[in-house]
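The complex is shown incomplete by one protein chain, all other protein chains being positioned as in the whole.
Chain lettering (A, B, C and D) follows the sequence in which the chains are written, and residue indices restart at 1 in each chain.
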Amino acid sequence: MSLLAILQSFLLIAGALMFCIGSLGLIRFPDTYTRIHALTKADNLGLGLIVLALILNVESVALALKLLLIWGLVMIASALSGHLVAWEADEQCIPLCQPGETERHLESEDE
Amino acid sequence: MVHFPMAGLVVFPLLGALVSLALSQRWRTLMSFALILALLLNNALLLLQFYSQGMFNEAMGNWPAPLGIELRIDGLALIFSLMSAIVASICALYAYVYLRPAQLKLFWPFFWFLWVALNSIWLSSDLFNLYVGLELLSLAAVGLVALSRDALSLAAALRYLFAALLGSIGYLLGVALLYATYGTLSLVELSQHFSLTLSSSVALGFMFIGLLMKTAVFPMHSWLPPAHGGALTPVSALLSALVIKASFYIVLRLWTELSLDSAPTSAGLLMGILGSAAILWGGWMALHQTHLKLVVAYSTLAQIGYFMLIFPLLSDTNPHASHLAFQGGILMLLAHALAKAGMFLAAGNLLFCTGQKDLHSLAGLSRYRPLNIFAFGLAGVSIMGLPPSGGFNGKWLIIQSAMLQSQWQWVLVILLGSLLSAAYIFRVFSYTYQEVEGGDRFKQPSPLLEWSALSLSVLSILLGFASMLVLDLLPSHSVVTQ
Amino acid sequence: MNELIDLTLVCILLGLASLSLFTQSLFRAVMFFILLGLILALVWIRLDAPDIALAEAAIGAGITGILLLDALAHLRATSNTPPQLRQLKQPRFWLALISGAGVILLLALAISEPLAPAVALDLQVSENLTNSGVTHPITAILLNFRSYDTLLEVAVLVLAALVAVTLRQSDEHPVVNEYLPNPLLHACLKLFFPMIFLVSMYLLWAGAAQPGGAFQAGAVLAAAFVLFYLVGLKTQLAQNDIYLKGGWIFGLALFVLVGSMPLLYGQPFLTYPDSQAGIFILLIELGLTLSIGWILFSMFLLSQSSPLQKKDSP
Amino acid sequence: MNIMSLLPLWVLMTSFLAAIVIFLLPEERHRLRSTINIGAAIIKIGLIILLIRLVAQQETPEVSLEVLPGLSLVLRADALAMLFAGLSSILWLCTTLYAIGYLENAPNRSRFFGYFSLCVASTMGISLAGNLFTFLIFYELLTLSTYPLVVHRGTPQSLKAGRTYLAYTLSGGVVLLVGVALFYAFAGDLAFGQTAQMAEFTHTSPIASAIIFLLLIGGMAVKAALFPFHGWLPTAMVAPAPVSALLHAVAVVKAGAFGIIRVVYDVFGIELAWQQGYLLPLSLIASFTILYGSWRALQQTDIKKRLAFSTVSQVSYIILGVTLIGPLGTIGGLVHLLHQGLMKVTLFFCAGNYAETLGIHKIHELNGTGKRMPMTSAAFTLGALGMIGIPPVAGFISKWYLGTGALAAGMDWVIWVLIGSSLLNAAYFLPVLYRIWFLPQQGQWPHESFTQWRDTIPLLLIPALITAALSVAAGLFAGSDLSPLSWARLIVIREYQP
Partner (left out) sequence: MSSYLIFAYGGVGLCGIGVFGFILHTHLLRRLIAFNLLGSGTFLILVGLSQSGRGEADYIPQALVLTGIVVAVAATALALVLIRRWAALTQHATLPEDQGPS
């Protein structure tokens, strides 16, 4: 196993781990604001790591640039959508929650 | 080789759909009727072409099957195309007078898409293309049902949509299995390689269940009466006369092309039993309805049962009798299309006259609106299968076939069904013959409405005298059973 | 190893399917369904069908999901009863169980038969690919070999949009454009629009040689339109009946027109002139992309104008 | 195909086209409608006369149209057909005249006369049918076109009668349909008169043949009102008088009887039917119906009901005649088809006149009507005497031939049936005549109208007088070449010739 492969594996696993952490945050965090935080930040990093791992594998520069472009676009998109969600939540006056509290309104609406 | 007439069957209604969506009201109507004329003419040309060169195929995009999709004109396709042209034209005329402008505006595109779908189904000899055609048909039909936009018709449309979607998926499942097994979608090629294995039986089973659900064969019928009974009158006529025929047509095509007449008789027997149940149940229910259009809708259920009876009678042991059943089935389908459309239109006129749905409100109509009752009655003659009518001729051939094959149970069912249908139709009649006080308090439908209903009914009677014109288009029995 | 991944995927697929049907909350059901769509996209990749994967992600999961969520928001107002497990005792349950099990049994039996297709259609596809005007086989099939199917399929789409218009109440007020007055969104989207269009057109262009094509491009375009709408730009176009319907039928009309031209020269319907098939296919695809985008967008738009929030009703 | 060979079609079309035109005419165009109706009836009589001349010259004009593979609609004018067609055309004219008078100022005349003409068209079709298939078609058409006439009044009672009528006739139609279908499926496509092939078929499969015979006769027996299928006939009496006349004398009942004649003579052939022993049960049923009908007639107090049961009995004479092998019995049956039609239509016209002019429906109200309505009563008397079988009225001729035919066929017991029935006939007609002529009027007439006329209005009176005169003439001039009797002889000669 070459060094490159080890590096790649490391990056991939780290990226996947970031995704897992982000998802865990989504489940565990108490309110909208903290949840978007977990999602956008962790996922961007995770994606970045994975893209990096893939770039190590490609031959052409064009392809590498494309991968980077994807990362960039996703970052902008998630930043924007994170902002929008927070902004809308603020508009609707959704309160901040302390750890341990659970958001009731979403659940109750489903039933 | 002239490609125009066959492609015209699809292109003209498509143009109609486009035109009716794009143009303003006046031009929309004008162009629609111009295109209807064009389509009628196109059908006539096609008929001539068929007379001169017999059955022919045409590869769409010049890619022959199995790679491309081939359309095929044979006698069966031509008969159905002519049938839909006649019924649809008259229904369009009726709708033009009957519907409010706002409804009419929405009616036209649906109508045209419906026609596209019908013609594409009649012509297609490709399994997947038939699926797309079926979906187009169902969605157009659902749209038409929902046209009146009240809660009742919405519920009917939803019920119909779900049944239709389930049916399409069943069909598609079968197509998937068949493609995987035989590697082709062309019906012609499939028929060359086809053999009844386990997987192809399962495939056909799914396809038939799906198609029969769309046809509303008992016991998968419960969506039909509210949808056909609750829709606007010209829509009911189109649905009952044409739409249910499409899925049945595919069943018939598959059955004959794949030579299922040599299949184990249990399949045919099952179809026959379902048909018998439909005849008796539909007739019985029609007899107990209090709403005129529901009577007519349930009668459609019963009539579908008659079509089903041809399957147990198609057998390769007795080609002559089998061919009689085939011819009889086609005649019944055709007669039902004409008569049921006429009957729905006439029923719509009657409802228009009284303004009420209840059968009791019909009292006195026979005195003041005899023409509508007459139209209803003539259609009823064909539905009951009394001579002289297309319905009778079809029934006669089926009975003959059953007798020649000693399948007496179907004869019994047909006769019972005839009596039941006579009972429910004359029941409507006896309401109209009641004499009541109060003079002529009914509205007068415009003559165009009355005459369009009457013309369809008269056609169904005339079919009783001109059956040979139709049957001559069909191949002789050596070809049908291959 | 690969089989293990496949099996895992199938298990996830079935699990998600069960969850989306039997979870108590409808909202979650829809969520699981969207998730299922994404997993399906992966499955399609595993099935060597990147085109379908694209379509599934964009159309299947994306648009269906959005429409479902949108409908869900409206259905909140209704007496929306979650499925009761009491149903277990009803005959309906047994009917469902028997039918479901029967379907599985029959299909599994049918599938387990060894296959030996008599006709090798894929060979014919590759043989004729050079004459089709494009190099990507799926585009060749969709827009040349079986373009008749595609024609009818576009008609189905138009029809669906038409039903939406039909059911729009005449007494309804036109849509009040409730765009999001967020400055950041405005700024970013203005930046993004050209890019989204570019992506859409790229998908369209790429379709000739690799995965992509009119439907995927149309879905992206629809997304662009929706964003347009959200920032409050130029959506009055969609309020006008002529533009609305004109947009729907543009692609279909172009298709019919191009398809019927050969009839005048004695060629069958939908035949492309020799050696120019590629251009005509691109032309048709362009029209279809615009129309599909417009249709999908107007579905979204028309759903906005239904006055469904009758929260005060019992 | 020359004009003459199309004649059968034109005979049919005269009433059919008239029906269509009448349907389309607005309700108010009474005069035009009557003109068309009478014109068509007269044209038809002219055509029938032409046709009769052709047939007398040994020609059989024929029109056919293939409607199903190997199956044709055939209209053929043979001697037997002309007997029935001639009767129908004459009585159509009379009944139409009568109906115009009867329904003056009544609603729904357009509908009535339309279906009336359609009904006659179907009768023409039945008489001219050249094979069983054609016969079946017109037979069912007859059912359909008479239903609106039966329920014409639209009262609950008439609607109920209509239901009964349909229940009987449609069930009969179904039985007939099965019979005909079996016939075509197994015996093949045989036109009327191809009895040799039928004999061959019967010898190879006797059971099938017997079943076909049973079904065919069973189907026809409903319309012919043979016991036990006669229940609809008295119920249908609620219809207007011209309809009753039509039902009893021309259309429905006769269609059944005529069908039985066709089946026995032209489908199976009388020799074959006799050899196979089909005829004896039929003659027993017919005999029983004769006696039973007369017996029931005796118990009725309503004039029309009594006439109805009388019809049940009289029509069975025809069937009885058919079952008697040998020329004499056949002549008796055939000629009674015509005679009974003439006499019964007279009686119904008169009953209608009594009802319309004086409001009389019950027999006991008839006292003294002879003075108020002498001509109607005279016609009634002639009809009644004919029914009893008193010479010189036509009924005597039929009974005479039936009696001698029975003796020739070696069925002596039939004589006793004839005598018994004649006695019963006398028992239910003579008291009526006695009341009319010899009893004084009791109080007011129930509901008198047309007081300005001595008897009743001419449109009602004249048809009754014509038919009465015809029934006397048929008896008086039975020996002449133009009489029904000599035509029946002609038929018989042709039937027994080969």
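The rule is short, and it goes like this: a contact is a pair of C-beta atoms (placed from the backbone, for glycine too) under 8 Å apart; a residue touches a chain by one contact, two chains touch by 3 or more.
Small disclaimer: the values here were computed from a predicted structure and weren't measured.
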Subject >> Chains in view touching the one left out >> reply: B, C
Subject >> Among C:Leu270, C:Leu286 or C:Met299, the residue in touch with the chain that has been omitted >> reply: C:Met299
Subject >> Hidden-chain contact residue, picked from the options C:Leu35, C:Leu68, C:Ile196 or C:Leu283 >> reply: C:Leu68
Original post:
In the complete assembly, which of C:Leu35, C:Ala49 or C:Ile196 touches the absent chain?
Top reply: C:Ala49
Subject >> Given B:Gly183, B:Gly342 or B:Gly380, the one touching the chain that is not displayed >> reply: B:Gly183
Original post:
For chain B, which residues lie in contact with the unshown chain of the complex?
Top reply: 128, 131-132, 135, 139, 142-143, 146, 149-151, 154-155, 157-159, 161-162, 165-166, 169, 172-173, 175-177, 179-181, 183, 185
**OP:** Mind listing the chain C residues that contact the chain we can't see here?
**Re:** 2-3, 6-7, 9-10, 13-14, 17-18, 20-22, 26, 29-30, 33, 36, 40, 43-44, 46-49, 51-52, 55-56, 59-60, 63-64, 67-68, 70-72, 74-75, 77-83, 87, 92-93, 95-97, 99-101, 103-104, 107-108, 111, 115-117, 120-122, 125, 137-138, 141-142, 146, 149-150, 153, 156-157, 159-161, 163-164, 167, 213, 215, 299, 302-303, 306-308, 310, 313-314
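Just so it is clear, only the chains that are shown with their structure count from here on.
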Original post:
More contacting C-beta pairs: B-D or A-C?
Top reply: B-D
Original post:
Using mean CA coordinates as chain centres, what's the chain B-chain D distance in Å?
Top reply: 42
Original post:
What is the distance in Å between the mean C-alpha positions of chain A and chain B?
Top reply: 56
Subject >> For chain A paired with chain D, centre-to-centre distance based on mean C-alpha positions, whole Å >> reply: 97
**OP:** Have a look at which chains touch which and call the overall pattern line, ring, star, complete or other.
**Re:** line
Original post:
Can you list the chain C residues touching chain B in their complex?
Top reply: 106-107, 109-111, 113, 115, 117-121, 124-125, 128, 144-149, 151-153, 155-156, 158-160, 162-163, 165-167, 169-170, 242, 245-246, 248-249, 252-253, 256, 259-260, 262-263, 266-272
Original post:
Along chain B, where are the residues that touch chain C in the complex?
Top reply: 1-4, 6-7, 10-11, 14-15, 17-18, 21-22, 58-63, 66-69, 102, 106, 109-110, 113, 116-117, 120, 128-129, 132-133, 135-136, 139-140, 142-143, 146-147, 149, 173, 177, 180-185, 189, 193, 197-199, 202-203, 205-206
Original post:
Where on chain B is chain D touching in the complex?
Top reply: 324, 327, 364, 366-367, 370-371, 374, 381, 386-388, 392-393, 396-397, 399-400, 403-404, 411, 415, 418-419, 422, 426, 429-430, 433-435, 464-468, 471
